[in-house]
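Note that one protein chain of the assembly has been removed; the remaining protein chains are unaltered in position.
Should a chain be cited, it is by its letter among A and B, assigned in written order, with residues numbered from 1 in that chain.
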Amino acid sequence: MTIMKKLLASAVASALMVGGAQAEISNNTVKIGYLADMSGTYRDLSGPNGLKALEMAIADFGGTVKGAKIEIVTADDRNSPDVASSTVRRWLENDNVDMVAGLVASSVTIAATKVIEENDKLGLVNGSAASSITNEYCTPNHIHYTYDTYALSIGTPTAIVKEGGKTWYILTADYAFGHAMEADVTRVVEANGGEIVGSIRHPFPTPDFSSFILQAQASGADVIALANAGADTTNAITTAAEFGVTQSGQTIAGLVVFLSDVHALGTEAAQGLQLTTGWYWDMNDETREWSDRFMKETGARPTMVHAGIYSSTLQYLDAVEKTGSDDAQTVRKQMMDTPINDMFTKNGRIREDGRMVHDMYLAQVKTPEESSGEWDLYKILRTIPAEEAFRPLADSKCKLISSK
Amino acid sequence: MSMIFGVPMAVLSGQLLIGIINGAFYALLSLGLAVIFGLLKIINFAHGAMYMLGAMGTVILFDNLGVNYWVALFLAPVLVGIVGVLVEYFLLRRIAGQDHIYSLLLTFGVALIMQGILTNIYGVSGLRYSMPDMFKGGVNLGFMFLPYYRAWVIVAALLVCFGTWFMIEKTKLGAYLRAGTEDSQLMQGFGINVPLLVSLTYGFGVMLAAFAGVLAAPIYSVTPVMGSHILIVVFAVVVIGGLGSIGGAIITGVLMGVVEGLTKTFYPPASSAVIFLVMVIVLMIRPHGLFGKEA
Partner (left out) sequence: MSQTDIQSDIQKTILKQQKAEDRRKLMLNGILLVLLLLAPFVMYPVFLMKILCFALFAVAFNLLFGFTGLLSFGHAAFLATGGYTTGYLLSNFSGLTTEMGIIAGTLVAAVLGLGFALLSIRRQGIYFAMVTLALAQLVFFFFVQSPFTGGEDGLHGVPRGELFGLINLEDNLNMYYFVLVVFLACYLLVQRIVSSPYGHVLKAIKQNEPRAVSLGYKVDRYKVLAFVISATLAGLAGSMKSVVFQLASLNDAHWHMSGEVILMTLVGGVGTLLGPVLGATLVVNIEYQLGQGPLRDWVDPILGAIFVLTVLSFRSGIVGEVQKFVRKNMG
């Protein structure tokens, strides 16, 4: 059966070659699969609202690309790599899906991109944090767009050490992501002349942080860094506020903090928290305009992931239009050759390892007095230039880089 | 500073106190489970969801109706208690007399439904709830900073625990309860409405969970899934204490809080697993838990 398929495919291919390497959009349809957590831990930073962002991108593009229809299929990944792997496989092998968007939990993304690579389609990763996605797990078939752990761990620690936060205590979620984050932070802090005076590995998830906060307090460190995410981070911040950590002169540094987290915490508990973000809705007229439309659709302000989904989808459709093809490598090449200038970023570019490098921002959560409303949460302190924000290719373990 | 196994004495005392505070939470939650199992033989896997409803309810009541903390402390558990009575009346009653396992599966299903619906309405990032003003701040005990609210949690939780224990073990009402659930026909003969008693008992058990939920609202992130993480830990506590033993659940709750607190000091990564380790060991030595009676 497969032999037949291959024969057929090569026959078709050679026929096309004769016709002069004619680019075309398969089935005259561009089919996008949106795979994300629709019901679990990562729902609010991606989830149903991410789908809305995707739909907005398609609508803004005009609904068709070079006369071809644009279709969306969606699935809840249930944060399970099995579900991701079988769903994506089916999409690509049976349902003619050309591009997979969303991709949140790192286990899901790694599983999905493996399948995408096997089928030579394209994946646009927006939700995942792990920088390993364009490092040891890189493939020629995906692009990591919004942010990653490397970028997040650069901005905040550098700024805080420079402001005089020399001694650090790290609360690390005890799993691969937390460990990677801890290593990154340690490197950055030490490179800037700071010192790690202690760290603690807490189970994931931890409902009560009082014990760990107490230990961090007792360490007397200038800064308590949170190498965790989601509910663990919000719980730790609430508890720190309760135990008077900031009053006693210690700074809290959140490493993976999303707008949805800060919104849940409120400015009272989170005020003063420094964090790194890839995008914020209230940066300029362009971002505000889009965010207003987004809010009309969803009732919430977009997170950086939502913005990334919107922007990357537009970039993708644009590349399909320019090349007239939905072939993964053709489109990826076109995307790599086109600098990104839109409401998400200026002068963003996609590297050969699939990492989209762009400016990141150091932000601080406003105090209740500074904040003018429910979603008026950050002030941007500093722009972290793209060259500094992401792992340099020289340090890359990506197979696409070392093989050159 | 004096040290114990490389940990300063002051840190250790702090951890012990924190352990007791968390233990008070466990005690409150496991008490409700123990009441429900001890009197009704229902394995209530919806207990975590009821705890969550208590916390979510507190926030929702405040956001929509401006209900303050103190009113919520009574109102939220009562509302959740009513939900419990409905669950008992419409669902659990129909499988009375079946193997306990079915009650576990049924309530597990109920929990999934509640969590799922609330997730779709409120998302998972958590709802915002501010600490009541009078609890802001804390007192420096020398070895640690004790927020007033945590002190209140110990007091409130232990008072409710003791009150419940006293009511069930020492009063006439408790005697009716125990008798009614053990020999329902006899009590029915005495003119006591046993089905009602059963509904109310279940309602009361979940009220305790909801009360813990209200206590948790200002200090933990309030999300629709907050109960699912704590559920099996609390179950482990009840089993270690001996299923159905009211006093056992309370004492074990506090004890496990302390054990967990110490683990968080000496080997933090294991703090989520240590209770299960204790459970395996205890059941090896005492098949019916620390305070359980032979069946």
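Throughout what follows, a contact is a pair of C-beta atoms (placed from the backbone, for glycine too) under 8 Å apart; a residue touches a chain by one contact, two chains touch by 3 or more.
Everything quoted here is computed from the prediction, not taken from an experiment.
The residue from A:M56, A:A75 or A:L214 that touches the chain not shown here is A:A75.
Of the candidate positions B:I113, B:L141 or B:L173, contact with the unshown chain belongs to B:I113. Against the chain not displayed here, subunit A makes contact via residues 1-2, 38-39, 48, 73-76, 78-83, 85-87, 89-90, 93-94, 105-107, 110-111, 114, 130, 132, 137, 174-177, 179, 204. Hidden from this view is one chain, which touches subunit B at 43, 91, 94-95, 98, 100-102, 104-106, 108-113, 115-117, 119-120, 232, 235-236, 239, 243, 269-270, 272-273, 276-277, 279-280, 283-284, 287-288, 295.
The criterion applied here is as follows: only the chains that are shown with their structure count from here on.
Centre-to-centre separation between subunit A and subunit B, using Cα means, comes to 37 Å. Across the interface of their complex, subunit A is touched by residues 8, 10-11, 14-15, 18-19, 21-22, 25, 116, 119-120, 123-128, 130-131, 137-138, 144-145, 147, 149-150, 219-221, 223, 225-226, 229-230, 261, 264-265, 268-273 of subunit B.
Listed in rising order, the residues of subunit A touching subunit B in the complex are 39-45, 174, 200-203, 205-208, 210-212, 214-215, 217-218, 231, 234-235, 238-239, 242-244, 248, 258, 260-261, 263-266, 268.
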